[in-house]
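All protein chains but one are shown in place.
After this line comes chain A, so read on.
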Amino acid sequence: MSDRPAPSPDAMIFLDGVSKQYPGQAKAAVSELSMEIGRGEFVVLVGPSGCGKTTTLRMINRLVEPTRGRIFIDGKDVTHADVDSLRRGIGYVIQQIGLLPHLTIADNVALVPKMLGTKKSERHQRAEELLELVGLDPAVYAGRYPKQLSGGQQQRVGVARALAADPPVMLMDEPFGAVDPIVREKLQTEFLQLQTRIRKTIVMVTHDIDEALRLGDRIAVFGPGSRLAQFDTPLEILSNPADDFVRDFVGSGAPVRRLSLLKVSDVVESSSADMPGTANVIPVDATETVHRALELVLASRAEGIRVGVAGGGSRYLDLQTLLIAAAQPTKVLS
């Protein structure tokens, strides 16, 4: 076996034919899975329960030891590396949050730096920076205990703890699953904003396809029997589901969901350059989503949108054109 596949230089995480077979079970929890995840990419593993998505995630930091196959992180084969130091270099966020109740928020955040031997004063400063980063005022929260915080605040601390040693990779197991829907959406939005700043390679597990579509750069849809049914961008999964399983899993309303993923710039080609003089038109930025553009049109009772294009000038799309363009999967290139 000399020509075993090696990770490409762009890959941060590379799974090569990874399997997990639990003793006493007829079927493998994960079988012969290969995946390549790029640097700074946000990949969401999604699928019904028992599909092996969590097992896959936990094999990346080897909380579950793979039975077969190899795992590479940042080009290095870590299949047999020292687990403790491997995990210290990988952020880990779980649904149950897992803050230590007898330690203050600052001490919880500083756990990994402490294990790595960072000095106490530096540790504390780092904890304060991170609390700030996740939107918690350190002056208020650093000295508190976990049970004095709401669930949403605790999960912010959980994220801060995972980021404490500035790991290039973060693994998240249903991180927003335990908070109520309103807080969940807020946390998701904030986390996306955070990710645009910190650019970590993130692998996240969820069973919620909406969450996956919202957060992931790419989504890995796992089918029953730990089959990787499709691994692609959200738009591609909605537009061109690989098979009936993916189509069913994504569920109804795919065309409507696509509206939040399509940018105005994606549909601007079907526009006409000439604008009817009488029409009530509102200006929309090309980087907005089609969903947002529709919202603006409906809110102002306009008949269409005007989009500025590169090289000056603007294009005009009426409501009808906008909808038809958005509904055509074939037009989507990204």
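The rule is short, and it goes like this: contacts are C-beta pairs under 8 Å (C-beta built on N, C-alpha and C of every residue); 3 or more make two chains touch, one makes a residue touch a chain; residues count from 1.
The working rule: contacts and distances are computed from a predicted model.
Set against the options "Carbon-monoxide dehydrogenase small subunit", "DNA-binding response regulator", "Permease" or "Glutamyl-tRNA(Gln) amidotransferase subunit A", the UniProt name belonging to the omitted chain is "Permease". Listed residues A:Ile73, A:Ile94, A:Ile202 or A:Val250: the one in touch with the omitted chain is A:Ile94. Across the entire complex, the residue among A:Gly17, A:Gly50 or A:Gly135 in touch with the chain not shown is A:Gly135. Among A:Leu45, A:Ala106 or A:Leu149, only A:Leu149 touches the chain that is left out of the view.
Among A:Ile37, A:Ala162, A:Val281 or A:Val297, the one in contact with the hidden chain is A:Ala162. Residues of chain A in contact with the chain left out of this view: 61, 63, 83-90, 92, 94, 96-104, 111-112, 115, 135-137, 140, 144-150, 152-153, 156, 161-162, 171, 183, 186.
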